[in-house]
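The structure appears below as C-alpha cells.
FYI, not all chains are in this one, though none of them got moved.
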Amino acid sequence: MARVVVDVMPKPEILDPQGQAVANALPRLGFTGVGSVRQGKHFELEVDDDVDDATLARIAETFLVNPVIEEWVVRRVTP
Amino acid sequence: MTKIGVITFPGTLDDADAARAVSSAGADAVALWHADADLRGVDAVVVPGGFSYGDYLRCGAIARFAPVMGEVIAGASKGMPVLGICNGFQILCEAGLLPGALLRNAKLHFVCRDQWLRVDNTETAWTSRFDRDAEILVPLKNIDGRYIADKSTVDRLEGEGRVVFRYVHGNPNGSVNDIAGVCSANGRVVGLMPHPEHAIATLTGPSDDGLDLFRSVLDAVVNP
Amino acid sequence: MTTEPVGSDLDHGQPVDTVECAGLTPDQRQPYRELGLKDDEYQRIVRILGRRPTDAELAMYSVMWSEHCSYKSSKVHLAYFGKTTTDDMRARMLAGIGENAGVVDIGGGWAVTFKVESHNHPSYVEPYQGAATGVGGIVRDIMAMGARPIAVMDQLRFGPADAKDTRRVLHGVVAGVGGYGNCLGLPNIGGELVFDRSYAGNPLLNAGCVGAMRVEDLHLAHASGAGNKVILFGARTGLDGIGGVSVLASDTFSGEESAGRRKKLPSVQVGDPFTEKVLIECCLELYRAGVVVGIQDLGGAGLSCATSELASAGDGGMHVWLDRVPLRAEGMTPAEILSSESQERMMAIVRPDDMDAFLRVCDRWEVLATEIGEVTETGRLVITWHGHVVVDVPPRTVAHEGPVYQRPVERPADQDALRAAGPESLTRPSTPRELRELLLRMVSSPNLASKRWVTEQYDRYVRGNSVLAQPSDSGMVRVDEETGRGVAMSTDCNGRYCKLDPYIGAQLALAEAYRNVATTGATPLAVTDCMNFGSPEDPGVMWQFEQAVRGLADGCRELGIPVTGGNVSFYNQTGEVAILPTPVVGVLGVIDDVGRRVPTGLTDEPDQTLLLLGDTRDEFGGSEWAHVVHDHLGGVPPTVDLARERLLGEVLVAASRAGMLLAAHDLSEGGLAQAVVESCLLGSVGARIVLPEGSDPFVQLFSESAGRVLVAVSNAVVPAFTEMCASRGLPLTEIGIATPESGILHIDGVATLGLDELRDAWEGALPALFD
C-alpha cells in the first residue's frame, strides 16, 4: 500500500470567499502579518502498489478535481 | 401524453416536487432511477434538486457518473430537452452538458429566499411560454449557487444569448453577471439554480410562475 | 460454546471480560463511579445479576441508568401527566408517553407523530455537529414510529447576542441545523431564537420533528416473535460518543497495563445527513413492503438502548452476536460497541421469511444491513462475543427498571424577593417621542428583531407541502394532497416568566403555542414538551421542574389536549448558576383544508378593519420591555386564563372556517406594538392604529397580557364578526385600519413611522450582529 496525497486549490483567478473570510477574521483576533489565505481540499488515499502514476493522474483529473475551477497536485508520500 | 422523466439519485430531495410540477403542467411524470441506464422512453428529462451523494467531494461530481446520466448525455446530444434544477444544474455542469461551475455562495451560508428572476431567453425548450424579459418570483435554496465560468465562456454565453435566467433586484450569491441559469448552444438543455418546481401554486410557493417551464417543454417535445 | 480461561485473548490480543470471568472474579474492582454510577446503584446491579457485572454489562447499565436515559430524577414528577390525562383527552392518542414519540389521529385515516428533543451539551462543545446530530436524532425517533418525517423545527437559546462566544456557538448551531435538515430534505417550518445571559455557558438546542403516516402503518418499538431476526442497518459503528466508557479499558483485569487501549475520547458525534436521507427512504420502503415487525432508532446509548428496550417491550428475550456488528474502527471492545453513539443507525425485528425482501430493499438503497441477533423466549438479553457470553441480563432491569429518585424539592429562598421586586418602579416612557424611540428600540432588540438571518439558512420549500413557515405564527404542512388536510405546529417558552413563576410560566408557554396554532386556523390537538432545567440535585431547580410539570399538565387538562410525549434535559447550568427554567411546549393542531390557512402578515385587500381580541392589562413582570430597557427581571408574569384561550381558539377557528379572517397575528413578547409592526412588515402593508380613548398608550402598546390576537377583517364583515365574539363573550376592540398603499404605520397621537424605517430596524438587527 502506498499513500497518495492530492491537494486541490481554487484557481487563483477565482474568488475564494472561504479563504477570504479567514483572512479577514485574523486581524480581528489579534493575528497580524497574514497577507492572504486560500482554502482548498486535501485528500489522502491508500492505494495498492500497482496503481501507477497515470492512473492516479486520471483519478484526480476526472474525479477529484473540476478543472474548470480548480488546480491540483498529486504526490506519493513515502509508504 | 408527453412523458417527462424525473431522476432520483441517492440524496435527491426535490424529485417529488419536480414530478408534481410535471403533472400540473399536464404531462406524465416518469420516475427514473440513477442506477438504471434506462430512460423508459421519456420525451424529456428533469434532473431535480437535492444533495446527490451528500454533495460530498463537489456538488454533482459523483452523480454525474451514474448509469442514468450516460443515457441523459446521449439523449441530449440528439436534442432531447433536459432541465437541471439546483443540484441538477450542478450535475449537468459537471457532466459537461452545460458550461461553467457552481461554487459556495459569496456569504458562505445556505440561502433560502423568494428570488426575482428575469427570463432573458425565451427561445429555449423550457422557456418558450414566457414573455421576453418577464420577471418571475421563484424560491432559491442552496449553499453552492454561485455561478462561475472563465471570462471567454461568459462572453460567449452572453454573446449567444445563452443566459436564460438572471437574478434581478439583488444578486443573492455572487454569481458572475447575475447569472441564474444558462442553456446549451441548441437551447434544449437548460440549467438554473432557483426552483421553478416550488413555484407552481400560491398555496405552497410564492407564485405559480414556475409552471411555464414545464408547459414550455410540452411544446418543445411536439415541435422539436 | 468453547470455554476459555479467564481474561483470555478473544480478539485483537485484548482480554475480554465474560460472564464466566465475572463469576470467577467477584471482587474485581470496577470503575463504576467514573461511569457515573453511585455506590448503591452499583450494588443494585450486583443484586440483580447475583454477581458483579461484566465490563459490557457495566457499560450498558451505566449509560441506561444515566439521567438522560432513565429519567431517574424526573420520573416521579412526569407521572403527573398520566394522572391528569382523561379518557376524553386520550381519544385521539394512538401512542403516548413511553413510546419514541407521541402519535395522534388527525382524521381522514392519517396519524401524525411529533416530538421535540434537546441536544444542549453537545452543541456547546461542537456547535455544528452537536446541532446536526440533534436534528438527525429527532428525525430517527419519528421514523421509528413508522412515519415519514415531514418537517423539522429548532428551538435555540444563546447568551447575550453581543457576547463573543454567542457568535461562535450561534454560527455553528445554525449552520448545523441547516446543514443537516436541508440535506435531509425536510422543510424547517419554525422554531425559537432567544438570547438571555443565563444561557451564555449553556446554550440550548432543542430540535423538533413532525411525521405523518396512515393510521394502520403505526410501528411500535418491540421485539416479538421468538425466532425473528434482529437486523442492524445504516451506518457502521465507530468510536463516536464512547468517551465515558473508555475508562473501562484501563481499570479492569488486575490493573494490567492497557496496552493497545485507547485514551479517553471526546464524545463528539459526527453526522452524515446523506446516509440518513437514504436511511429514511429505505425505511419507508421497508414499511411499505410490510417486512418490519418492530423498529427502534439508535440514539443516545446506542445498541445498549436499542437491544434492551426492544427486548423488554417485546416477548422478553433476545440473543445478540455482537461480533457481527460492522465496525468502522479497529479493536473495539464489546463495551465500546454497546455504548457507541454512531449516528444514522436503526434496528429492526424481521420475520425469517421476510429477510430476503428486507435485504433486497436495503441493497437497492445501498444501505448496509446485518443480522446480529434473534428474538428468544428466555426472558434474558444475552450478548455473545466470539462465542463467549459477555452480557446476560433481564432486559427490563436495564431499560425500564432503573433507579428512581425522589429528589428534594424546595421553593428557592429568594423566590419571594424576586416576585416582590416588580416592574412598577421602573421608569416608563411618557411623551410620544419617547414612545416612538422605544418602539424602534424594541423592534430592533435581539429577541424581537426579525429572525430572518437564521431562518433564511433553512430550506422551507422542500417536499412542496409547506403552507406556512417562519415567520408565521405556526408552521403548517399539508399531509394529504387530495383533501388538503394538514397540521400546524408551534413551540414556545418564555424562560423569564417561568423563573418568576414556573407553574404559570409553563401554562403561558402552553397558552402561547396553543394560540399560535389557532391563529393560523388549525384546531389544537396535542402537546409535546422539552424540559430544559438546571441540576436536579439543586432542590430549587427541582421545585421549578415540579411546578412546570404541574402547570403544564393542569393546563392541558383545562384545554382538553393531552401531552403525548416529551424530553427532559437537566444539568443545564454554568457552575452553580442554572439557566432560566425553560419548559419548551409544542402544540400540534389539525386543519381539514390548508387552503383556508390564515396568514400572519396583512394583505393588500382594500377596506380592512383591525381588531384586537382579548383584554389588555398593565402587565410588565418578565416583559421584554423590562429586559431590554431596564435589564430587570422581577414581579409576577402575566395572568393566564386558559378558558379564555380556549374560547379565543374556538373563535379563530370558526372565523377561519367562515372565511372571515384576512390575517391574524397573536400577541406575545413586545405586545401590541410588536404584533402590529410584524403584521405590517410581513405584508408590506401600512396601518393606522387608534388606541382606546383615555388609555395609557405605553400599556396598550407594550404590555404582554396573554390571550390576545390581532385580526384583520373586511369592513363588511365587522358586524358579523363582532356579533360572533359578543355572543361567545370574547372581548373585542376596534383598533385601526389597514392602509395598504400608505407605506407607513401611523399610531394616532404617538408616532408615524415609515415601513422602510421599521424594516431597517427590525430586519437589520441580526445581520448587524452576526454577519
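Should a chain be cited, it is by its letter among A, B and C, assigned in written order, with residues numbered from 1 in that chain.
Here, contacts are C-beta pairs under 8 Å (C-beta built on N, C-alpha and C of every residue); 3 or more make two chains touch, one makes a residue touch a chain.
If you're wondering where the values come from, they're calculated on a predicted model, not measured in any experiment.
J.: Need the per-label copy counts for the whole complex here, not just what's displayed.
T.: Although only one copy per kind is displayed, the whole complex is A x2, B x1, C x1.
Just so it is clear, only the chains that are shown with their structure count from here on.
J.: Roughly how far is chain A from chain C, going centre to centre by Cα mean, in whole Å?
T.: Here chain A and chain C have centroids separated by 40 Å.
J.: Rounded to a whole Å, what is the gap between the Cα centroids of chain B and chain C?
T.: Whole-Å distance between the two chain centres: 36.
J.: Can you pull out the residues of chain B that are in contact with at least two other chains?
T.: Residues 107.
J.: Which residues belonging to chain C are in contact with no fewer than two other chains?
T.: In chain C, nothing touches at least two other chains.
J.: Would you pull the chain B residues touching chain C in the complex into a rising list?
T.: Against chain C, chain B makes touches at 10-11, 13-14, 16-17, 20, 50-51, 53-56, 107, 109-113, 139, 141, 143, 195, 197-198, 203-205.
J.: Residue numbers of chain B touching chain A in their complex, please.
T.: Chain B residues touching chain A: 57-58, 61, 65, 93-94, 100-101, 103-108, 148-150, 174.
J.: Report the residues of chain C in contact with chain B in the complex, numbered from low to high.
T.: For this pair, the touching residues of chain C are 175, 178-179, 182-185, 272-275, 277-278, 365-366, 455-467, 478, 594-595, 771.
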